[in-house]
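Before anything else, here's the structure in question.
On to subunit A.
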Amino acid sequence: MTSENQFEPEIIAFSCHYCAYAAADLAGIMRLQYPTNIKLIKLPCSGTVDILHILNAFEQGADGVFVAGCLRGGCHFVEGNNRAERRIERAKDILDKVGLGKDRLEMFFMSSSEGPRFAEVAREMTDRIRKLGPSPIRGV
Partner candidate 1 sequence: MAESFRDVLNSGKFVITSEIGPPKGTNLEKTLHHIDLLKDKVDALNVTDNQSSVMRYPSLGGCILIKERGGEAILQMTCRDRNRLALQADILFAYTRGIRNILCLTGDSIPVGDHKEAKGVFDLESVQLIRMVRTMESGTDIGGNELNGAIEFYPGAIVTPEANPIEPQLHKFKKKVAAGAEFFQTQAVYDLGNFRNFMQYARQFNVKILAGIVLLVSARMAKFMNDNVPGIFVPQELIDELAGVEKGKGLQKGVEIAARMIRTIKDESICDGVHIMAIGKEEIVPEILAIAGL
Partner candidate 2 sequence: MIVAKQKDLEVIVGMLQGYERILVLGCGTCTAICLTGGDREVGILASSLRLADKVSGKNRLLKEHTVERQCEWEFLDEINDQVKEVDAILSLGCGVGVQAISERFPDIPVLPGLDTLFMGMPQEESVWVERCSGCGNCILDKTAGICPVTRCTKGLLNGPCGGTNNGKCEVDPEKDCAWTLIYQRLEKQGKLELFDEYHPPRNFQAVVRPGRFTIK
């Protein structure tokens, strides 16, 4: 398969302002290469992500979603990333049950200084979703 006809997934990244969003910025400043499939949505805290946001992203055709919050114990709002993690667990369960599969969703933890980590996560998610193929509801 050549790179021209390769499936290019659409991946939504709900990113915390205090860490992942800044890390993505840093990755850019460091001129790190990472796939352009990622669409960043800035959140004031990963804890503000709602299951509904995630499900809506899939309803609108996203092939994958990830939520990126601060390192464990390092949440700017103390508990936000832990809450997000629990919601992701529930959302994964729903995705499994509706037939999309839990692997299309993931939670990552990183600090604002981890530009390379953000690039790595972006690559990892893109590879993963590429292997899973397009969302079955794309274009339905």
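In picking the candidates, the idea was that all candidates are chains of the complex that A comes from, given by their letters.
Observations on the model:
Heads up, the rule we're going with is that contacts are C-beta pairs under 8 Å (C-beta built on N, C-alpha and C of every residue); 3 or more make two chains touch, one makes a residue touch a chain; residues count from 1.
It should be emphasised that the depicted structure is a prediction, and the values quoted were computed from it without experimental measurement.
Here subunit A is displayed by itself, and among the listed chains 1 or 2 from the same complex, it touches 2. For subunit A in complex with candidate 2, the touching residues are 50-52, 55-56, 58-59, 94-95, 97-100, 136-137, 140.
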